[in-house]
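Complex shown without one protein chain; remaining protein chains in place.
By letter and in written order, the chains are A, B and C; residue numbering begins at 1 in each of them.
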Amino acid sequence: MIRYVSGRLAQSILVMFLVAAVAFSLFGFVGDPIRQMITEDASQAEIERLRDVMGLNDPISIQFWRYISGAVQGDFGVSYFHKRPVGTLIAERMPATVELAGLSVLLSVLIGIPLGVYTGLNRFGRVARGLMAVSLIGISIPTFLIGIMLIYLFSVILGWLPSFGRGDTVSILGGSWSTGFLTISGLKSLILPSITLALFQTTMVMRLVRAEMLDVMRTDYIKFARARGLGKRAINFRHALKNTLMPVVTVIGLQLGNVIAFAIITESVFQWPGMGRLFLQAIQQVDIPVMSAYLIMIAFFFVIINLITDLAYYAIDPRLRSNTLKGTANA
Amino acid sequence: MSLLDLKDLKIHFDTRRGTIEAVRGIHLSLERGEILGVVGESGAGKSTIGNAIIGLLDPPGRIAGGEIWFDDRRIDTLSEQGMRAIRGRRIGMIFQDPMTSLNPLLTIGDQIAETICRHSDLAKGPAMERAIELLGEVGIPDPSSRVNDYPHQFSGGMRQRVVITLALCADPDLVICDEPTTALDVSVQAQILTLLRRLCRDRNVGAIFITHDMGVISEVTDRVAVMYRGRVVETGKTSDVLTHPTHSYSKSLLAAVPRSDVRLDHFPQLDYREAGDTRAERKVIDLATHWLGRRAAEPAANDTPLVQVDNLTMRFALHHSVIPSWRRSFTAVRDVSFEIHSGETFGLVGESGSGKSTVARMIAGLYQPSFGRIRYDGTEIAGPEAQVMSASMRQQIQMIFQDPFSSLNRRKRVSEIVSEPIRHHRLAQDKAEADAIVADLLEHVGLGAQAARCYPHEFSGGQRQRISIARALATRPQFLICDEPTSALDVSIQAQILNLLKSLQAELGLTLLFISHDLPVIRQMCDRIGVMKTGELVEIAPAEHLFKAPQHPYTSHLLSLMPQVAGQGKLERVNDR
Amino acid sequence: MPETSAPATLSRWQRIRQSDIAISFLASPVTVAAAVVALLMIIASVGAAFIAPQNPYDMGAIDIFDAMLPPAWEEGGDARFLLGTDAIGRGILSTILYGSRMSIFIGLVSVALSLLIGVSFGLIAGYRGGLIDAIIMRTAEVQLALPTILVALLINGILRAVAPPSTLDNVAILVLILSIGLSNWVQFARAVRASTMVERGQEYVLAARLIGIGQLAIMFRHILPNVLGPILVIATLNLSGAILTEATLSFLGVGVPPTRPSLGTLINDGTNFLFSGAWWITIFPGAALALLVLTVNLVGDWMRDVLNPTLE
Partner (left out) sequence: APTAAEENVLRWSSQAAIANLDPHGTTGALPLSILGNVYEPLVGRDKDMQLVPVLAESWEVVTPTTWRFKLREGVTFHNGNPFTADDVIFSLERVGNKYSFLRDRVSMIKEMNKIDDLTIEFVTNKPYPILPQTWTSIYMMDKEWAEKNDATVPSNSVENIESFAGQVSNGTGPFTVVERVAETRTVFEPFKDYWDTVGHNLDKVVYLPITQDGTRVAALLSGEIDMMFPVPLQDIERLKSNADTDVLIQPELRTIMLGMDQRREDALQTEPEGNPFKDKRVRQAIYQAIDINGIQEKIMNGLSEPAATLISPLLFAPAGDMQRYPFDPEASRKLLAEAGFPDGFKTALVCPNNRYVNDERICQAVTSMLARVGIEIELRTMNVSQYWKVVGRPVQEFAIYMMGWTPGGLDSYSVLFNLMGSWDEDSGRGRINNGDFANERIDEIVAAVESETDQAKRDALIQEAYQIVHDEVYYLPLHQQAVVWGVRNGIEVMQRPDDYFQYKSARIAR
């Protein structure tokens, strides 16, 4: 177990290195950072001078090496655009994104799973079919459209909820984390963006659970559980749901990662001061230090999430823990 | 009023290909304290009746007519809610398939305790203690540590005992047992049967006992119903029916019961066919011309045994850990050595959980042994110098799995399942020929060519087992491992299939490793027999020798427990020592 | 055991009609309706050139003075433009027809690509485990960390460098398909892998191994049908995502040219006009997309069920 986890973490270093390498090799395609930083009427000579000064004229491999040797020492550089250390920039924006992503994934799980169970059990029910159709709205309307429409309805017309931003935040954990969960305006501000973000995932979770439920409910052990007179709840949730969880856990893990990493559209629409916006800005500004550090961090993130998902598999399914088949697959 | 009354019960399956009438109007009743045996053709609708009583027919099955009365209440019209109050608490059910009846993700203990909690007001802790106690009662060794195991860590017979425990743990008034002892060795079987009997007598519980084992029927049941093609053709007191069957199907069935006293060349077979049976006439196989008789290459007849097993040991890891002292493992097979000669049938008997299936799987190359080596035809196929099995070797070694339910891919049609080995080993020229072979094989296992178009879930347990057999035969194997090949079959089909195996052996020199709990069958089939107990091979002897003069005390213990069919000559017991 | 016998000789058509799939298809009116709608949409978009009242891709036919007309039935509408016009004077109806062709093509092909890669890798990783699993899954993590936008820029850069300039138009579509396809395979791979790890221990897999069937065949022929459930769900849900991603990428200049708008681009542009009252620019294409997604998912749901023979 410990060896497995540490082995995976060791592999993650390779992953992060590869991500950094790929990222660096594609910065050439993103644009020219100097032009993003300098005034439009700057002279060519000045541009060239700055290129030189910033080392952008060096071969990519040298730039990469320079970056990696800094990164290994925990120094991810200073953003071209923000002129601040990248670590600080990310740390400032992390709470906003994590809270939004966490809440929306939580919402999607809390709503998606029961709905999935329900629609799976009542396959031909009218309500279930209605839910199935309605759930598609969440994925067939683009996020930005949903966001704008929610804003229009709840902020402009009804005036109930703020249309942008995080509201008031409170610093906790010795100031290292700013949370919107502790103020009224912070909570109000979370509502629209988290709904917008959760829609797609709720649909996904719901449909996956339903699909798997349909299979599981036909198995002999469910039939036997019913024959033993077990209660509906025990059967649906203890026996059936648990057996549907593998793909659901997988997808939730990936979605959580995706939402944290690239919730760009939602964050833009609601002016959410999170990492997605930071990254989008970095792409637009060709802010190489931010992009690299960000991607490396995201890689690490996914490594962790996937590790947790894999561990969850083993927690969920004891058959995976047995090693009878190891090495015999090619016998 | 009787405990259970079935009045003109009809059950239909509406499939895409039309309606299948599985049960065609039967009347049955059961008194408190009575044990009713149900025997009959595999696929006759026995399990379907059981499922219908408890209100859990597999879709698309439905009750097309008739009534079910339980304890003076009509229950076939009850709501799901109403049924839930009855299930488990009032009617206990043991489904035919113990392998898939248990939730793979929950421990054995959890599943028992939750059922106990549901039907009593015990808290979780005491319920778990009760679970351990119950497991002990059904003969699971070391129950307090094994409650924490998961179903896949149990052998087939052990799982069956868990299922029995689960069905009985809430003290129901009626138990429906669908082949509850097929996977059990005779000693455990005897234990379970005693338990059931006691339950019925002492607590006035009614029981329906579905089985193919005439010995069991004769030993435990009060009355017996014989089913054929969705109808009850005969009912009566067990002793009457067994000794003086009136319906000709019953006669043919009883004639096919394997004898435990003498060894015969072939199983007696008597064909009964009802007018209107659309299935093709049962064919006698002529191996000289038949496809199964066509062999790619005769194995070189030499003195080396075909299969050689040396010091085989299998350890399952139960708990992985970095720290060696935390690791737990379970030695399922310890130091087993034997050899099987070409053209021979080697039997493996022994208590349930003794490692028979594990040995079989290692020989088949499905498990990697922890120690020891296996040689096939001189080539080492498992062990330190193991070679990769060649395609032809793969074709030569086949296995019939103990569990016919999970060994069939649920998403494939029978035709695909059976033709797969043929296509893979290019045993047929073209698709048409392959289809013909499949149809023929299905006929020979008594399913009929029609079966090819269906999916496994549309079949009864015995029918699925026959699909599995057809698949194993499809490669024209040289060496066939049979892990309980006929446990779910009625004796008449059993006779048909075992006769087929015998003639394959006689004419083509097929070698068999035959695992069974059915000692009469073992006696009829095997040349030499190995006896296993807790992972070790305690005795190997020629069949007749073993039955007449068992050496090991365990062997004689086993033989003494063999259930007897009333009317058949008792086995002459030769005391050991 | 079913005993209803089928007549020995059937015409081809009869056989098709009697196949399980046809029967269950015809038994589900919702699916039939969905399939018909989906089919109509596909036909309409493929045949856009014949159906559409205008050709919105022909820039010469567009008149700036037709811009921002409301649907024909609204005040100020123009009979030529049933669903109104967009900001530069393209008829919305015609543009939807032309645009869905591009969108459907890109959506389907890119989802198919991620499906292909993801399912293959997932099966191999789940079945083989060990080093191969580690390599595939670490690759997946690298992929996950790279957003579609960057992948698109990378592929665009490479393709533009190697492709002759005359093919640049098609390059745009290739870039979209590759980058969207490559960005989404991990979901499939991880879901398939999870289920495969469980399935590979099942007895039917052992049975197949016993026959001597190769690993690839076991994975694809035996395990795949049993792990397909979640895959179909993810695939059908990803379709709309792919169509919309395409629009987002166009923003970076790696997508389809603005003179040949896709459904996604149209919706994207249209949102700018929501407040100004020109709702038709985004609502109609949005509805078309929603309809497409809905029907595809309905057909997908049905297909899932059909592929599972235990569900009747």
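The criterion applied here is as follows: a residue touches a chain if its C-beta (ideal position, glycine included) is under 8 Å from a C-beta of that chain, and two chains touch if they have at least 3 such contacts.
Everything numeric here is computed off the predicted structure, so don't read it as measured data.
Novice: Indicate each shown chain that the hidden chain touches within the full complex.
Specialist: A, C
Novice: Which listed residue, C:28, C:183, C:271 or C:308, touches the chain dropped from view?
Specialist: Going through C:28, C:183, C:271 or C:308 one by one, C:271 is the residue touching the chain not shown.
Novice: Among A:17, A:164 or A:237, which residue is in contact with the omitted chain in the full complex?
Specialist: In the complete complex, the chain left out is touched by residue A:164.
Novice: In the complete assembly, which of A:11, A:155 or A:183 touches the absent chain?
Specialist: That would be A:155, which touches the missing chain.
Novice: For chain A, which residues lie in contact with the unshown chain of the complex?
Specialist: Touching the missing chain: residues 30-32, 35-46, 50, 53-55, 70, 75, 77-85, 88-89, 92-93, 144, 147-148, 151-152, 155-156, 159, 162-166, 169, 268-271, 273, 277-278, 283-286, 289.
Novice: For chain C, which residues touch the unseen chain?
Specialist: These residues of chain C touch the chain that is not shown: 58-65, 67-68, 87-89, 165, 168-169, 251-254, 257-259, 271-278.
The rule we apply is simple: only the chains that are shown with their structure count from here on.
Novice: On a C-alpha centroid basis, what's the spacing between chain A and chain C, in Å?
Specialist: 22
Novice: Centroid of chain A to centroid of chain B, CA atoms only: how many Å?
Specialist: Spacing between the chain centres: roughly 50 Å.
Novice: Can you pull out the residues of chain B that are in contact with at least two other chains?
Specialist: Chain B, residues with two or more chain partners: 59, 152, 365-366, 389.
Novice: If a residue has to touch 2 or more other chains to count, which residues of chain A qualify?
Specialist: Where chain A meets two or more other chains at a single residue, that happens at 218, 317, 319, 322, 324-326.
Novice: Please name which positions on chain C make contact with chain A in the complex.
Specialist: 30, 127-130, 134, 137-138, 140-142, 144-147, 149-150, 153-154, 156-157, 186-187, 190-191, 193-195, 197-198, 200-201, 215, 229-230, 232-234, 237, 240-241, 244, 247-248, 264, 267-268, 271, 274-275, 282, 286, 289-294, 297-298, 301, 304-305, 308, 310-311
Novice: Once bound in the complex, which stretches of chain A touch chain B?
Specialist: Going by the criterion above, the answer is residues 1-3, 218-232, 234, 238-239, 242-243, 316-319, 321-328, 331.
Novice: What residues of chain C sit close enough to touch chain B in their complex?
Specialist: Within the complex, chain C touches chain B at residues 1-6, 20, 23-24, 201-204, 206-213, 217, 222, 225-226, 307-310, 312.
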